[in-house]
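In what follows, a single structure is set out as structure tokens and then discussed.
Left out: one protein chain. Kept in place: all the others.
Coming up: chain A.
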Amino acid sequence: MEYVNPEGIREDGRRPLEMRHLHAEIGTVARADGSAVFEMGNTKVIAAVYGPREVQNRSQQLNDQALVRCEYTMPNFSTGDRMRKPKGDRRSTEISLVIRQTMEACILTHLMPRSQIDIYVQVLSADGGTRSACINAATLALADAGIPMRDLVTSCSAGYLNSTPLLDLSYFEDSAGGPDVTVGILPKLDKVTLLQMDARLPIDIFEIVVQLATEGCKAVANYIHEVLLENTKQLEYRRGL
């Protein structure tokens, strides 16, 4: 199957090193402490943060840091074929765990002991790269909630098909069975917090693909910076400054 045609164009018209169109909005869920919608192409994800608040389950309370919890859900209509069981299936549990660990590493949890931070991520439309979109949305929602963090966390995926490294895989490219590398980084500190891959890759090509995904993460970080700056300007404007 041809995923990159001889002229170097992919199935959706992009070049191999081109990301999909990014769009983000902050503060969409009024009742949440922080919320954001993040779109990467046709993948659309909404994240809401509730916290820091009192721990609901006393037995889980941590005396020296905040408890971070995360739930990831995909509704029936978000994928091409309608799914049967939207909550509690194993993929959702695994992705909830991945997002929680990634965000926990960057939140300054020691500043909020004996409290709980809930991150709820809901996929509205899935077209590949949902993991990355969820992490990006969660970062924006945490920033909107004013929760102290070491750095933003941004994430992007990359793959290798038809002997070409490809940035930001769509569902069609992801389901080709080739390697799919998801990377999450702390852009300012230049550290990797998430690295996942399936299928096989020779080591030298692996380095190229990871480097490509990292560049994608940095591009997302630039966009998120712009969005947060614009949001702050709007807040200042509304306060009459």
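The rule is simple: a contact is a pair of C-beta atoms (placed from the backbone, for glycine too) under 8 Å apart; a residue touches a chain by one contact, two chains touch by 3 or more; residues count from 1.
Keep this in mind: contacts and distances are computed from a predicted model.
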> Which one, "N-acetyltransferase domain-containing protein", "Ribosomal RNA-processing protein 42", "Codanin 1" or "Phospholipid-transporting ATPase", is the UniProt name for the chain you do not see?
Replying inline: "Ribosomal RNA-processing protein 42"
> Which one, A:Ala47, A:Leu140 or A:Leu228, makes contact with the chain that was left out?
Replying inline: A:Ala47
>> Touching the hidden chain in the complete assembly: which of A:Glu11, A:Glu71 or A:Glu215 does that?
In response: A:Glu71
>> Across the whole complex, list the residues on chain A that are touched by the chain not included here.
In response: 28-32, 35, 42, 44, 46-48, 50, 56, 71, 73, 75-80, 82, 86-88, 118, 120-122, 124-127
